[in-house]
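Below you will find the structure I want to go over with you.
For this depiction, one protein chain was excluded, whereas all remaining protein chains were kept in their positions.
Take a look at chain A:
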Amino acid sequence: MATEGALLSATGITRRFGGITAVDGVDLHVREGEFLSVIGPNGAGKTTLFNLISGQDRMDAGRVTLEGRDITNLTPHRIAENGIARTFQHGRVFGNLTVMDNVLIGCHTRLRAARSRVPVLAPVIEILRALIRPAPVRAEDAAMRAEARDIIATFGDRLTPRIDQPTYSLSYANRRRVEIARALALHPRILILDEPTAGMNESETAEMQQIIGDLKAQGRTILLIEHKLNMVMQLSDRIMAMDNGKVIAEGTPAQVRNDPRVIEAYLGHSSIGGTAPAAKSLTEGAQ
């Protein structure tokens, strides 16, 4: 598809680990408000691709632009400042921080108390602001907390009653929810979700799908990695299928699910993550 008009454009992304090429010349373009899913068997390179886009890893070749600005291989915090928020496949909440503090870290890029532009003295000013807390700092803090509470309330009564508990005490599913809340707090231009329902049971998955659907309805730009293909098919505007580091198919859900290369890739692999046997749901969906 055309590069023009894309919010995020990645071209020729390549990452090698020793002998293997985990991501091999992948192109990816996302329009504003689009919901793009990336599917593929285990080890296809999906997570690595997202790591490269959001700065956790450095690519060997390729280029990423956000609204035409080059963000290739920027440090993760710079990429976050550019408005890309991502969740992690294996969950990376701050265990000893409360739910509230986890979400407030998500607000960090917007915190004016942390954004002194005065050269040289910026560190001193930041410490003094934290010590003295003049009215604007207090007001900002209160506003952020109110907003964090609203975001946390997105998840119904799953998180709100536990808002002051450290996240290590939460269930696995709740920690995944905290991660998404933290990502939303960044006000992302692009939200990247890496297997948000991994390890969740059926009803939890359905609940999460509902929430992600609501996020989509708000007009957000979302990139999703997911093995649960029913969910992918229902949510996505467009799907990209990967195998062995390469894009093997791309198109609407209907196009991708009928693509013989996709079915082949899924059937050819014995191990597929997630609970549902993906190849089965893929072929069922095709009927």
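The rule is short, and it goes like this: a residue touches a chain if its C-beta (ideal position, glycine included) is under 8 Å from a C-beta of that chain, and two chains touch if they have at least 3 such contacts; residues count from 1.
The rule we apply is simple: contacts and distances are computed from a predicted model.
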Name per UniProt, for the chain absent here [options: "Modulator protein RsbR", "Acyl-CoA/acyl-ACP dehydrogenase", "Deferrochelatase" or "ABC transporter permease"]: "ABC transporter permease"
Among A:H29, A:K46, A:R86 or A:R176, the residue in touch with the chain that has been omitted: A:R86
Residue of A:G12, A:G33 or A:P123 in touch with the missing chain, whole complex considered: A:P123
Chain A, residues in touch with the chain not shown (by the definition above): 17-19, 54-56, 75-77, 80-81, 85-86, 88, 92-97, 101, 104-106, 108-109, 111, 113-114, 123, 126-127, 130-131, 133, 141, 166, 168, 182, 186
